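To start, the structure under review is shown below, and the notes come after it.
Rest of the complex left out; these chains stay put.
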Amino acid sequence: MSAGRKPVIAVVGAGKCSKKLRDMASEVGKLIAASGAILVCGGMGGIMEGAAKGAKEAGGTTIGILPSDSRDDANKYIDFAIPTGFGEARNIMVVRAADVVIAFPGSFGTLSEMAFALDAKRPVISVNAWRLGEEIIPAETPEQAAALALKLAAKPKDED
Amino acid sequence: MSAGRKPVIAVVGAGKCSKKLRDMASEVGKLIAASGAILVCGGMGGIMEGAAKGAKEAGGTTIGILPSDSRDDANKYIDFAIPTGFGEARNIMVVRAADVVIAFPGSFGTLSEMAFALDAKRPVISVNAWRLGEEIIPAETPEQAAALALKLAAKPKDED
Amino acid sequence: MSAGRKPVIAVVGAGKCSKKLRDMASEVGKLIAASGAILVCGGMGGIMEGAAKGAKEAGGTTIGILPSDSRDDANKYIDFAIPTGFGEARNIMVVRAADVVIAFPGSFGTLSEMAFALDAKRPVISVNAWRLGEEIIPAETPEQAAALALKLAAKPKDED
């Protein structure tokens, strides 16, 4: 990350979810935005919308990398929508755009994002999402997840 | 485009270019940022860097959609870097992210962006770039190009 | 190209076209298949279907790289369908899969394929398609196009 660039944190998870999970994602979005980090997500509903809503409520900035080729498909909390037209292959871009990934429960799309994040050496924090082994950092609450993510995003990286 | 969203204008062109062309791209970036539009580009050097520099000097916002998978490859005037890892296929995303495309001289990569923009029904303004036929809107100066782009971006679209 | 690999020739052009153009594409497909080259195309209708039909009639092999994510969308002359789900971005893969590209008339999708082919240093033979400058090799007839393509595909390349 260039000096002067803000940390970017991805929040991934189901496109449809319970109100409880959506609120948890919102809380994460709020906390990372309040600390000056940028939120990146898939730009659609459920966890993605919850996280973006929280980030906007805290005055943050949100980026949505969409599967479709139309900006109109982004949820209303997305500041900058990138309509890829690449379908689920956009998942790989969501995690590459971030320093750290926070994963909420989701199906196989979420699993692919966690896999690509680990492949790209992005730390993955799981809030009750897929537990894939010791590389995944567990968190129980939005507060824990956000604190861990901000700490890891601030850490100097040795990207190749 | 959702109500409330700012217009997004793409500037495309060679990754290496003369100082004169770079300054022209800078002037375009400045004018579109001064009017409140967001600049999207390929995030690299030459025309892309010129346009982003101009936009930042006018206090605007810049998005760079990168061919590589590392944010560090963005030029220093990019606020939000999207490292795709998709190589030249990221060209299609640059133009899809925009309402209007302004093309400066460039090689076949620039030509592919103009082709994809026309395919996606984005108006293409050419500042001495490839002249492909009557769909391309010619402009002679940065002022003309920016004014045309802002006008076209403000126009209601009927996207399918 | 590894020793022992057969030459691969891409035929690109409109997904809908006149019977005359379709027959010309068929003739090209037939000639390249008869010479032992493999046909690659976008797998859909029009020029792509014509070329694939011709290649199959001559006992050749056909590969279709599809925009959709379903093999069922390939035309019936495709032996090996690669359903990408990447939409028009699959154009870049069609030309990368080939040693030489033969372009028939088509719209901006075809133009993007010609642009990507030139960017990837694949020779482009145009049968009344977009004339983009001196890099494009003109051909008037299917026979001319096929002969030129086979000759160029046989030439040793210095790919980087």
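Observations
Order as written gives the chain letters A, B and C; numbering starts at 1 within each chain.
By our rule, a residue touches a chain if its C-beta (ideal position, glycine included) is under 8 Å from a C-beta of that chain, and two chains touch if they have at least 3 such contacts.
Bear in mind that the values here come from a model prediction, so they are computed numbers and not experimental data.
Total copies of the shared sequence across the full complex, per this structure file: 4, with 3 shown.
Please note the rule applied: only the chains that are shown with their structure count from here on.
Relative orientation of chain A and chain B, expressed as the C-alpha superposition rotation angle, is 180° to the nearest 5.
Comparing the contact residues of chain B and chain C by number shows a mostly shared set, over half of all numbers used being common to the two copies.
Between chain A and chain C the centroid-to-centroid distance comes to 40 Å (mean Cα coordinates, whole Å). Chain centres here are Cα averages; for chain A and chain B they lie 27 Å apart.
For the pair chain B and chain C, the distance between C-alpha centroids works out to 30 Å. Counting partner chains per residue, chain A has residues 69, 85-86 touching two or more of them. Of all residues in chain A, only 1-2, 5, 8, 38, 61, 63, 65, 69-72, 74, 76, 80-86, 92-93, 96-97, 120, 159 touch chain B in the complex they form.
Chain C contributes residues 86, 88-89, 92, 107-109, 111-112, 115-116, 118-119, 130, 132 to its touches with chain B in the complex. Those residues of chain A whose C-beta lies close enough to touch chain C in the complex are 69, 85-89.
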